[in-house]
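Of the protein chains in this complex, one is absent; all others appear in place.
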Amino acid sequence: MNGVVNCAAYAGGRRVADVDVKDIGEALKQTDRFIWIGLHEPKEELLRQVQQEFGLHDLAIEDAHRAHQRPKLERYGDSLFVVLHTAQMNREQGRINFGETHLFVGPRYIVSVRHGSSLSYAEVRSRCETTPQLLCKGPGFVLYALMDFIVDQYFPLVDVLEDELEQLEEEIFGDASSRETTQRIYEFKRRLLEVKRAVSPLVDMCNRLMRTDLELIPEDTRPYIRDVYDHVLRINELVDTLRELLIAALEANLSLIAVRQNEVVRKLAGWAAIIAVPTMIAGIYGMNFEFMPELRWSLGYPLVMGVTLGICGFLYFHFKRSGWF
Amino acid sequence: MNGVVNCAAYAGGRRVADVDVKDIGEALKQTDRFIWIGLHEPKEELLRQVQQEFGLHDLAIEDAHRAHQRPKLERYGDSLFVVLHTAQMNREQGRINFGETHLFVGPRYIVSVRHGSSLSYAEVRSRCETTPQLLCKGPGFVLYALMDFIVDQYFPLVDVLEDELEQLEEEIFGDASSRETTQRIYEFKRRLLEVKRAVSPLVDMCNRLMRTDLELIPEDTRPYIRDVYDHVLRINELVDTLRELLIAALEANLSLIAVRQNEVVRKLAGWAAIIAVPTMIAGIYGMNFEFMPELRWSLGYPLVMGVTLGICGFLYFHFKRSGWF
Amino acid sequence: MNGVVNCAAYAGGRRVADVDVKDIGEALKQTDRFIWIGLHEPKEELLRQVQQEFGLHDLAIEDAHRAHQRPKLERYGDSLFVVLHTAQMNREQGRINFGETHLFVGPRYIVSVRHGSSLSYAEVRSRCETTPQLLCKGPGFVLYALMDFIVDQYFPLVDVLEDELEQLEEEIFGDASSRETTQRIYEFKRRLLEVKRAVSPLVDMCNRLMRTDLELIPEDTRPYIRDVYDHVLRINELVDTLRELLIAALEANLSLIAVRQNEVVRKLAGWAAIIAVPTMIAGIYGMNFEFMPELRWSLGYPLVMGVTLGICGFLYFHFKRSGWF
Amino acid sequence: MNGVVNCAAYAGGRRVADVDVKDIGEALKQTDRFIWIGLHEPKEELLRQVQQEFGLHDLAIEDAHRAHQRPKLERYGDSLFVVLHTAQMNREQGRINFGETHLFVGPRYIVSVRHGSSLSYAEVRSRCETTPQLLCKGPGFVLYALMDFIVDQYFPLVDVLEDELEQLEEEIFGDASSRETTQRIYEFKRRLLEVKRAVSPLVDMCNRLMRTDLELIPEDTRPYIRDVYDHVLRINELVDTLRELLIAALEANLSLIAVRQNEVVRKLAGWAAIIAVPTMIAGIYGMNFEFMPELRWSLGYPLVMGVTLGICGFLYFHFKRSGWF
Partner (left out) sequence: MNGVVNCAAYAGGRRVADVDVKDIGEALKQTDRFIWIGLHEPKEELLRQVQQEFGLHDLAIEDAHRAHQRPKLERYGDSLFVVLHTAQMNREQGRINFGETHLFVGPRYIVSVRHGSSLSYAEVRSRCETTPQLLCKGPGFVLYALMDFIVDQYFPLVDVLEDELEQLEEEIFGDASSRETTQRIYEFKRRLLEVKRAVSPLVDMCNRLMRTDLELIPEDTRPYIRDVYDHVLRINELVDTLRELLIAALEANLSLIAVRQNEVVRKLAGWAAIIAVPTMIAGIYGMNFEFMPELRWSLGYPLVMGVTLGICGFLYFHFKRSGWF
């Protein structure tokens, strides 16, 4: 059936059978088993079938079908509905592709529904299957494994963002054109906001998972959830640091634009002075008074030119020394 | 009677009778029924009549009459008084029209009072009537249906605001006049504040509804309230993101104004230099010294003009290369 | 006795006797009565007399005598000491006059002490006396009536502040001188801070009154306190909105100052260019070279003038088109 | 012994004996007494002696010896260790001198240790001794008296800061040089931070004292602690208001620097135009064309000068009217 990536029954931490969605009821008759289903952008009818097999709530199924949810953790009786955002950097397009994963977790089943950009969870499944002593803890452990996998995808993303900030810093403190820099700062801020929005609800979700009284998450699975919690805190902290640095970078940018204007104005003022002086002196000796003795001196011209050059030279070195040029 | 849009009795999730306001007491004698009344900007006497029928509190009736309340949720004994703000984008006038809806919800009645700009709740009523298995949960479910309807009106509004921000970004990063841009940023901020003020109290209201011990909201209605809560969180998040982006856009705007001034000042400085040089040289050869040999050279004029042009050309390409022009 | 505005005994919601301060002990012998005293800037001896009659705490009396307290709610045994700030707009002087009202509320008495600018509470008294069914709830209801009266005085004040902000907006986005605008923004901020300081402690005070286990505030008086609470929240929200808008206005102001400078610099640059060109050309034909053929052409002068005018005209229309003029 | 300012035993609110530090054990044998010791920058050996007499904790004694602690309240068994910052304005040097006072309070003793700049507590002692009916409440009341004394020293300090802000405002909105203004704003901010750091922990300390279950602070002493709490809140509020106003002042300063630059640039532009026009016209009539009919008119010179003056005058009045001059 289209949309089902994988559907298997587990007992004692080992995969005991591949199950067809319509045979789930049968498979669950053996009480030591749990079912783990992976779906990828399923059609509504498939979702409805899964809903019937496990008795999932209408509202959760609607959310899983429509996608475009916030990351959240909702409890329905003794089962959980979890929405997570996945993120991957598309380096070619220079933008982040977001996806959504919806998890239905009950005492004897876990259903993952992937939407949009995300890696397949086949890797998580095979990794889990190599540690039966952990997998036998049940669907709660699978929930941990999936969350851990999704959260760890954010670390390389944050690395890319850190690289980008470094480039921005170089641009800001270098001499590159600041019009594009300003726009790039804005784009970077927008990207940070997107990542923050995907990651920050996870803090509260992990916290609630760690404190829940659900049988789903047995005592010995909690340290694992706490590990995910710790990673989530770390990513949040990294993103917050980037944000604070960006604010600082933005202020530095504004200061440097002003500093650069100061430099240009000083240069402008200096050269204006150096050119204005000979213009003024030349103007004076261009006057048509009949009685201007200097005009008749044979050394008048070179003398005036020499004095003028001297003044200009003095000004030049004066401005040089003052750091205006 | 003027002001009553609809008034019906429901039993087992089905509309069993249209009731006149003055016959409500009679209709409620059958204990399996509840009454759902829709009012639109009612006169005081009508409100007083409704008050008497259900024993509503004076203060709540005064609020419902005067309108201009903040969104709020107040408990009076075993009933609730709810104030919600409705919002609709008026695309022609380019502004948001706000309205108010007041709800009185008791164990066996729900009264909605509409003020100002809002859609009719006839649609909610007919939608509810198509799902008797849900409507039979009673007035608590109707409360959910009305809140859900009102909250969902904010999504298209936020879409419009997102479009507007995109236009603002284009203006800011493009070359359009920035005087109007600044004013438009201000207007946008004001609009965001209005929406925020209407939406943010809903978070707390839904939270309290989800945790209340009122019989009105039975256990199986809570997931529905949580669904509204989720939408409210989402709208809040969207508005907050818009706000953060607006702050970033504003800072970008300020930076770009400064950058543009730098560019103008550089251009000004460059052309001033290019024009000042020939003026200075012409001034020198305009001096009236008797002994200025160059003046007598037959090639003096073209030579001086050539040199001058050369200097100007050099300056032009120099500035061009430095990115000043 | 100077300082006593009114002093009466109430029973069953009706005024049964006007009492002299020194006869209070006598009047309270009838256990169904409570006393309501209104004082206006009383002398210390009067306060001491009142203190003795009701057994008020030294610290509260000192506060009431010295005034200059923050708005607060203090419990002494089974009685309350309440400090409220009253505010009135003095439109002529364009500033807000603040006053203080201190309330001592016990199970069988309420004492109000007015300081500074505030309306008389005679109006509250007469309004209460018209609704004996409410007044019979006792001093707790009088406390509500006084708080409601004081809080409602802030609404017109906020209206005035909203008008002022609108004027500021007009100044900022218009072309009025921005030096005074900056100062007016500062004054407005200061005023908002004053109002905020008077109003914001009320939120917590009302909250505590609503939750108190004091007999003073019986169950059926709480919806009234909640009504005051609601008004206080509304005023706070209005003030906060004004504050956010003021921040936005300030940023707009800063942007527009920069935009205006850009405009001036552009105009300056443009006209400088238009004047510099003929000056340069005139300089060239002012040179004294013996061999300058143009000088001898009979159409040399009009030709040069024509070309010069042409260049200036071109520049003028060029700048016009670029939006520099 | 050096370092001991005062050491007395109190019974029933009255000083019954001056005690030597080494006789404290003896003095405490009478169970109705408590000891109040005032120390000023004591040597370590004295502190150790006091420690032995009352059985104080090592860590608290180390803190009291080293000083440089944050304001704090620590409970050791049934006794308290309190650190307070004292502050005094040194008007000559224009800076605030901070000191520290450490208090050890037990059921039957109170020890105050003064470090750095602070007034003597002899005044508090003599004031307490005049109200034996209060002092008989024990060390808890002395703790109140000392805290009240220390906290009330902050009011004149805040007054001085308010005066300083007013001067800053005058400078900012006046025409004084803004280079020093900027530096003074910075110094003011630093000073506010210091005061805030000394005062803000007191809020939490008073709060904990009010709620403690220690026998030290009996029920009837709590209203006094609440009074200190109220003063602390007031000082905090005043400091916060100063901070908010300073932020506003700083923004006003930045705006006005920009406004002033606009004014200078406009003036510069205006006068440049007024001088450039005659320079250009003079340049034109300085050209050496043979055929320039105006040059030969006998009224050419006065006519040109007149027209030039006319243009300059027109420009002057034009700029005057536009508010550029």
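Chains here go by letter, A, B, C and D, matching the order in which they are written, and residues are numbered from 1 within each.
The rule is simple: a contact is a pair of C-beta atoms (placed from the backbone, for glycine too) under 8 Å apart; a residue touches a chain by one contact, two chains touch by 3 or more.
Note that the structure is a prediction, hence the values are computed from the model and not measured.
Judged over the whole assembly, touch between the missing chain and the shown ones holds for A, D. Checked against the hidden chain, the listed residues A:48, A:127 or A:226 yield one contact partner: A:226. In the full complex, chain D makes contact with the omitted chain through residues 57, 59, 69-70, 72, 74, 76, 177-179, 182-183, 185-186, 189-190, 193, 197, 250, 253-254, 257-258, 260-261, 264-265, 267-268, 271-272, 275-276, 278-279, 282-283, 285-288, 292, 294-301, 304-305.
Contact residues of chain A toward the unshown chain are 169, 173, 223-224, 226-227, 230, 233-234, 237, 241, 244-245, 248-249, 251-252, 254-256, 258-259, 261-262, 265-266, 268-269, 272-273, 276-277, 279-280, 283-284, 286-292, 323.
Keep in mind that, in the parts below, only the chains that are shown with their structure count from here on.
Matching the C-alpha atoms of chain A with those of chain C calls for a turn of 145 degrees, to the nearest 5. Taking shared numbers over all numbers used, the chain A to chain B interface scores under half, which places it in the different class.
Centre-to-centre, using mean CA coordinates, chain C is 26 Å away from chain D. In chain A, the residues that reach two or more other chains under the touch definition are 286. Pairs of chains meeting the touch criterion are A-B, B-C, C-D.
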